[in-house]
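First the structure, in the form of structure tokens, and then the observations on it.
Here the complex is missing a single protein chain, while all its other protein chains stay put.
First chain written, first letter: the chains are A, B and C, and each begins at residue 1.
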Amino acid sequence: MAVGLEHFLILSAILFSIGLYGALAKRNAIVILMSVELMLNAVNISLVAFWRYVAPALMTGQVFVIFVMVLAAAEVVVGLAIIISIYRSRETVDVEQIDLMKW
Amino acid sequence: MTILEQFQQWLLNYWPSWAAYLVPALIAFIIIVIIVLVMVLMFIYMERRIIGRFQIRLGPNRAGPFGILQPVADAIKVLIKEDIVPIRADRWVHYWAPIITFFPALMIFAVIPWGQGAIFADLNIGILYVVAISSVGAIGIFMAGWGSNNKFSLVAGMRTIAQMVSYEIPLVLSIGGVLIIAGSLSMMDIVEAQNVPFFLLQPLGFVIFFIAAASEINRSPFDLLEAESEIVTGYHTEYSGMKFALFFFAEYTHAFALSTIAATLFLGGWRFALLPGPIWFFIKVLLVFIVLLWMRSTLPRVRVDQLMGFAWKFLFPLALINLFITATEAIIWPGFPWWLLFLNFAIAALLIVLWSGLFPVPGEGVSFKRYGRGIAKGMALTFKHLFRHPITVQYPEQRLTPARRFRGYQLVWYEDQCNGCRACARACPVSIIDIETRKGEEKGLVVEKLEVDFGRCLFCGLCVEACPVQALFMSRDYEKASYRREALVMNKEQFIAAPDKRSAYAYPDLEDEMPPQTLLAPPKEGR
Amino acid sequence: METGIVIAFWVLAAVIVGAALAVVFFRNIFHAALFLVLCFFTIAGIFVILSADFLAGAQVLIYVGAIGVLIIFAIMLTRETKRGNPSGRLQLPALIVGLLFLITMVVVVVSTNWNVVAEIPEPTISSLAQALFSKENGFVLAFEIAAALLLAAIIGAIVLVREK
Partner (left out) sequence: MFKTEPIMINFGPQHPSTHGVFRMRITFDGERILDLEPVFGYLHRGIEKLGESKTYTQIIPYTDRLDYLASMTNNHAYVLAVEKLAEIEVPERAEYLRVIMAELMRIASHLMTVGFMLNEMGAFFTPLLYMWREREKILDLFEMVCGQRLTYNYMRIGGLSQDIPEEFMPALERFIEEMPGFIDEYDQLLAENEILLARTKGVGILPPEQAINCSVSGPVLRASGVQWDLRRADPYSIYDRFDFEIPTCQNGDVYDRYRMRILEMRQSVRIVKQAMDQLPLGEVRTKVSATLRPPKGEVYGHIEGPKGELGFYLVSDGSPNPYRFHIRAPAIINLTMFRDVCVGRLLADAIIILGSIDICMGEVDR
């Protein structure tokens, strides 16, 4: 059985759903960040799959993935900085206890 | 078309396609693993021997001729040790850490060109693959630090993250210059492009690459992860047996990988005159490794904040400037003519001098006095010592003669001289001489019992000095060991049976009959 | 070659899904982070199957070498491993949302008639560079903005964690 576009898209969907569940259900801010990373990766997979099967001549799919990676790096840097900053003042990374907009 | 691919194409005529691809690949893989293992063993041997010579020692020379089997002996010793997992360690992480450290190091060799067409996979992302894979090793080291439940290991883990992340940036940027000149990421193309070796066209890039890579693989002076004097052995403090062997192997595999990459990117890979390619390649690799050893045997370790400062304040801006200059040159002289090397050397020297002023020694302020001159002096001295005669000796075969007055491990006692006065027993600070006497027929007192516990003896010689009748002497022997304390107690019969190896301690008249002492620096003739 | 790719895909897909589940469900968040790294690494394998080799290298370099390490570093700094990885009040709604999304996506993917092209792309590095930096249809502006974004992120992170 050959592997086609659908396989990659479904894999991407599964990964995205897992990430979505983690981002919504978990209380630890770092786990939420990790779940977001999973979702971004899921998107990357589908972008590359579309490029490979639908428009290999245009490099736009890959270019988008590169920008997603840049965004992910920026996001994780700022996100972790915020988490550490919150942890420093409140001694916790539990998002249910971080309910004030100031620290 | 690599040799491997040609072989596969040829096999396709005879074998089904899956076998034609898989079998040669497997064979090539095994060959590469064997090359890596042999070279790693050789590196371990070289490290131990050459550092020995830098330090005017003999170095290990027992196992096999010239100690050539020493790494094998090391490996066997390590492998038969008990595999200990610390209590309350994170067993799962502890188990996987050495594997995750080792395999990325091995995977690098997939894209190393050993000679014309002799490459496992000529990936067109070649050098990017190398950089990406080698960044995985940091996670293994960090896992070891975290999973050992040891605070020293944890400190090493924290240092790993900081060091690896910081030095990866100048490393990649310094490779950038090479990529601009070669115009390709593929390792084969990079070697093919080196009509002039790139360390001539990219002197600054080469220096930055070498320093950053030495830091990536934790070689001295950046060996903060296993800084023995600070954090014991860092991340592998709690490892033993097979797992420790994997770490040990990973370290040298990394060193080998770095040497091959440096040889490929900057020293022209297999290309040079006369000799066949692979031989030149290995010569270049060994040269790079010897420089690493040379650095290790000379330089002190940097401190962790200086390590970070060096990466960010020195290497990073220089690497950026280097990249910029190379890009400019690529626009003005797209062919990179050979005479650019003069310009580039001048720029490199200028930049290093300028930046050394911005990296002041505390207390001296910004000055342009130092630009590695002290380091160069020290390196010159160790190099001089490489050719000096070692000061250590091959012990059991080559024995040193002790001094004529040597105070050796046991006493020499003459029964017929002894008058049983017990002066020795009274003089002894630790009261280990036990003498019982009785009235004799010919002499005044006859020694009935003499027992000395050499397990407690200080070998201070006060007993010999106290003896009024020349019956007690120190001995010139210096080898005594026993598994049982009782065996160290000598009685009268043993004293009589013991060989007469008296020394001249407290009896200067006897000195003439003793052989002269071996001196490390004997007095010159004619004095 | 084709069978090899099929085998590789299924193995990688299984590892990806397993590792992703481990990230979300493991109690020890240090282990969860390690599985996240594994997940990133196998996704690079998927990129190789999709013949996006430059992206595979970049994936390992950026996600494994940088993002994974940063997350592990943050875990160590916050020392939350003891308290583990608890679920919040939204567990059931999150599960429902996740499953609904999954079902929707699967239905959409299966029912759509994708306009698949048969051609297999050549090595992509130079064409990727062309696409990024070419004067027409290039992404130079976006590239520069991304660089500015990274700079802003770095400065922001430094400001956030600086000792007061």
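Basically, contacts are C-beta pairs under 8 Å (C-beta built on N, C-alpha and C of every residue); 3 or more make two chains touch, one makes a residue touch a chain.
Because the structure is a prediction, the values reported are computed rather than measured.
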Which of B:38, B:84, B:496 or B:519 contacts the chain that the document leaves out: B:519
Which of B:298, B:322, B:410 or B:437 contacts the chain that the document leaves out: B:298
Omitted-chain contact residue, chosen from B:230, B:451 or B:477: B:230
From B:64, B:337 or B:372, residue that would touch the chain that is not displayed: B:372
Chain not shown, touching residues in chain B: 51, 54-57, 151-152, 154-155, 158, 220-221, 223, 227-232, 296-306, 361-364, 370, 372-375, 377-378, 380-382, 385, 391, 402-407, 426-429, 458-462, 465-466, 474, 503, 505-506, 508, 511, 516-517, 519-524, 527
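Keep in mind that, in the parts below, only the chains that are shown with their structure count from here on.
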Chain contact topology (line, ring, star, complete or other): line
Relative to chain C, chain with the most remote C-alpha centre: B
Centre-of-Cα separation between chain C and chain A, whole angstrom: 6
Approximate Å spacing (C-alpha centroids) for the pair chain A, chain B: 43
Whole-Å gap between the CA centroids of chain B and chain C: 40
Chain B residues counted as touching two or more neighbouring chains: none
Touching two or more other chains - residues of chain C: 54, 58-59, 66, 70, 73
Chain C to chain B touching residues, read off their complex: 1, 3-4, 28, 30-31, 34, 37, 41, 53-54, 56-61, 64-66, 68-70, 72-73, 76, 123, 125
Parts of chain B lying in touch with chain C, wherever the complex brings them together: 17-18, 21, 90, 92-93, 123-125, 128-129, 131-133, 135-136, 138-139, 142-143, 146, 157-158, 161, 164-165, 168, 185
Chain C residues within the chain A interface of the complex: 2, 5-6, 9, 13, 16-17, 20-21, 23-24, 29, 32-33, 36, 39-40, 43, 46-47, 49-52, 54-55, 58-59, 62-63, 66-67, 70-71, 73-75, 77-78, 80, 83, 85-91, 93-95, 97-99, 101-102, 105-106, 109-110, 114-117, 119-121, 124, 127-128, 130-132, 139, 142, 146, 149-150, 152-154, 156-158, 160-161
